[in-house]
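Only one protein chain is missing; all other protein chains are in place.
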């Protein structure tokens, strides 16, 4: 039975996408392949309260493909699988076909 | 007779869960077992006042199973038992079956 | 005749409790006894003004038993007796039987 | 098929303009050519929420020619082409004929 | 003829009280006498404007006896007499008989 | 054909004024001539949004003669001519005859 993690505040649980070493389409990184990181959003937090007490929702949603920063994020292992937690404002953008 | 600690502001009193060394279900950490920390919330503070004077309640509640950061927290001993105090925004998420 | 100190803003005047070296009940620190500090609140300030000009009252009150951080606080001597001043947000929690 | 990146918050996706080594008109950099960087805005984020929860839109728009800071920005490769991500407040200005 | 200083913002002009070397009553510092500093408030500023433009008055008033921090404050000489200027939030509390 | 730069946010495009080495009138710097910098405002940004989302206009306007800080500013070359970009709050004042 799997454990499920619900992030707190504006945190986002991401499963990193391992890029194919040979191109098909989309993201292609023949050299310097560590420069781009993408991932799939598994779960998002409820957002956080602004200084006025208003709830600011998280900027991405479950299922989004996201562009991740080269560094940062907290590694988390759930049921032997590796995930990463990011604050939504550390995520650079969403990727679309 | 036991002493009871009520945390102040957005602090959370947590009892760390020692992971089983052999798998049953749920969190499994065969290698690099120091990477994941979970705990049970024993008590939470009343929240803290935003810069506008509004009370922001604590994001977790008593009884929650929480994912803790690898570092941080203040060790507290009450009746010979070890606990940790965290600010709620240092807690990464809640764990659910 | 004793001098009385009324703290300013969110400061709290605390008299530290010296833990008994042998257990009766409550706080027990057989080893690493410097890890826990508790104290009795002697006086509190009026609170401080938030950035909006609202008065945020102090989170503890006279007579509370409080859990103090391991470091910090300002030592004050009044009538030959030693006290400590803390900002209320440096105080970790209140202790109850 | 190309992947499309939609930046988050106030981020701006820019394709840098390689200045001609000989002058025609406009930007001319005979010596110290690294001093000026311009780029074309490919995509912009939705803006970000101010501390009051109001959405502040991004200060540039798709198609703008922008003056970039000498340093900074995050290199991103999409379909083998190099782009840069900037926060809009790191962009110095817009260039017009 | 004496010059008079009116502090700006939340500044407080203080004349330090030199503690008697032998006890009468009140503050007594047989050893480590540098640990406690008290002073008399000579003049206070009008307060300062919060980020919302509201005027926050100074927390002490002329004539108050105050407990000063061990370090800090700006030495000022007026008519050959030594005073100190403090921000009111650096003053620890007020002393009363 | 010249390229025109419109600064973003509260940035100000300035053309530095080279002081005459011999006095006529106005700014005179016989020794330590690097101490004073003045410039002419060529273009200003639209201002920036305060934390409440209000637009704060730029404090100087096109054509103003301004006193610049000794250090800072970003050098920009447009059509082979050298300009500097400053945040308006780095500009010290305006100069008038």
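The chains carry the letters A, B, C, D, E and F, assigned in the order they are written, with residues numbered from 1 in each.
In this text, contacts are C-beta pairs under 8 Å (C-beta built on N, C-alpha and C of every residue); 3 or more make two chains touch, one makes a residue touch a chain.
As the structure is a computational prediction, the values presented were derived from the model and not from experiment.
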For chain E, residues in touch with the removed chain: 1-9, 11, 13, 43, 45-46, 48-49, 51-53, 74-80, 85
Residue ranges of chain F at the interface with the undisplayed chain: 25-30, 32, 35-36, 50-52, 54, 56, 59-60, 67, 69-70, 88-89, 91-97
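Here, only the chains that are shown with their structure count from here on.
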Same-site or different-site touching of chain A by its copy chain D, using the half cut: different
Distance from the mean Cα position of chain D to that of chain B, given in whole angstrom: 43
Averaged-CA centre spacing for the pair chain C and chain B, given as whole angstrom: 24
Distance from chain E to chain A - Cα centre to Cα centre, in angstrom: 53
Interface hub residues of chain C, defined as touching at least two other chains: 51-52
Arrangement of touching chains [line / ring / star / complete / other]: line
Interchain pairs in contact, sorted by label: A-B, A-D, B-C, C-E, D-F
